[in-house]
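Structure first, then comments.
Here the complex is missing one protein chain, while the rest keep their positions.
== chain A ==
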Amino acid sequence: MAGEQGHSFAVNDGKIGRVLIAFMAVGFVALIAAGIAAAWVTGEMARHSQAVSHTYEVELSIAETRRLIEQGETTRRGFLLSPTTASFLDAYNTTAAALPVATKRLRQLTYDNPRQQVHLRTLDKHLRELLALRAESMELIVAGDIAEATERFREELSSVRLRQIRAVFDLMAREERNLLRTRDAQQERSISLFYTVLVVAGLLLGAVAIAALLVVVRYTGDLAQSREQLQQLNESLEAIVVDRTSDLSRANDEIQRFAYIVSHDLRSPLVNVMGFTAELEAATATLRELVERAQEEAPAILTEDAQLAAREDLPEAIGFIRTSTQKMDRLINAILALSRQGRRVLAPEPLDLMRMVGQIRDSMAHRLDETGASIDVVGSLPALVSDRVAIEQILSNLIENAVKYRHPDRAVEVQVRGAAAADRVWIEVSDNGRGIDPRDHERVFDLFRRSGTQDQPGEGIGLAHVRALAYRLGGTITLRSALGEGATFRLSLPPTLSLQEKS
């Protein structure tokens, strides 16, 4: 069962988090790319429509210039045929004045196109000649030289100039058309590029979403699985705890039984030792009487050794046997009492600690009066549900010790304080007594071990008993002390004693 504790879980939260963040980052990048593409395409569209309108403007301008030239020609011809009609002249003058404006505008519009500029320069050259001829012929007509003017006109009609001008205009128009077509193609390319970007971004987003979904699904699955494992582990852990607890309580029971049996079986021979020692004592008394009578009536038969044996050796030996067996008896009784305490069934009940300390104080009133000792409760003591007898024994042992092991120079002051903290209740008994050497802090809780000057009666049982009781109540006892500076025993207990251990 313990092998399962080394199990490693499949779910790695950090890794999953990183993967999800990576997916989200990819998704955002795709979105940003789509946004940039859209912005770029919009810009391209704007530029394209501008270019288209520019092209139309150029075409318009070309047509206008061409119209002015053709109109100028028409009006000149009209004027030649009917020199008296002033409206022809007026119309001619108007178109002649408008022509430079139109060509200037055309130049401006095609400023950025070197090929159109080349065409324009050819056009300019032809126009200059044409305009010069026109002006000449118009002057001739105004001067009345109709024949000369007609002659010039005819010459000019036969010349290729006008046709060349028209060809230049056609070239320019075609040029603009080509330009427009190129721009349309560009436009289409950028739009299709935009759609490609959009599709790629969409696919990427979809893929990311699916991948993230899969990861989350797998993660959830792993999570459920690991939760199941955890639950199983928990259950097996509980089983282990139950096992260990029963093992422990079995071991504890075993120790208790052992202590009980041992102390009982030790008592039996002790009865013999003590019994026959008493018999020996009685016999020694008889012997001593005999020795004394022999000394009076027949001193000759009495050796010094016999006298010594009856008067000193035997009583001394018997005395030592007696004190030793008595001590052994006390120790056995102590073990018996401890083991009996361990076998006692605990009965938790709400305890009034203030009253309990008061009762302990009352029971010691006589001793307190004699020595001028005081026992005070500082503040109030916490509520506690525990075994009355056990708590009483712990507190009275601690308080009695505090009174017993006093400092020779000062009156005993014992303070009891306590509080509930988190899930524990603590009670402290502190005194101003002789204190305990830190080296002995562990030792004083051991059975039959004592510390400091051995000037007080006792077997070294009290604190062992206190610690055994504290452990049984699910608590601990700790000690703070320095030699000559008093001691503080701190008892820490669960606020409510639960009887989970089946004793």
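As a working rule, contacts are C-beta pairs under 8 Å (C-beta built on N, C-alpha and C of every residue); 3 or more make two chains touch, one makes a residue touch a chain; residues count from 1.
Here is the rule we use: contacts and distances are computed from a predicted model.
> There's a gap in the complex where one chain should be. From "NADH-quinone oxidoreductase subunit K", "Response regulator rcp1", "Glutamyl-tRNA(Gln) amidotransferase subunit A" or "ATP-binding cassette domain-containing protein", what does UniProt name that chain?
"Response regulator rcp1"
> Among A:H54, A:R105, A:R166 or A:R267, which one is in touch with the chain left out?
Missing-chain contact among the listed residues: A:R267.
> Can you work out which residue in A:F28, A:F258, A:F276 or A:Y471 touches the chain that's missing from view?
Within the whole complex, the residue contacting the unshown chain is A:F276.
> Tell me, which residues in chain A touch the chain that this view leaves out?
For chain A, the residues touching the absent chain are 264-265, 267-272, 274-279, 329, 332-333.
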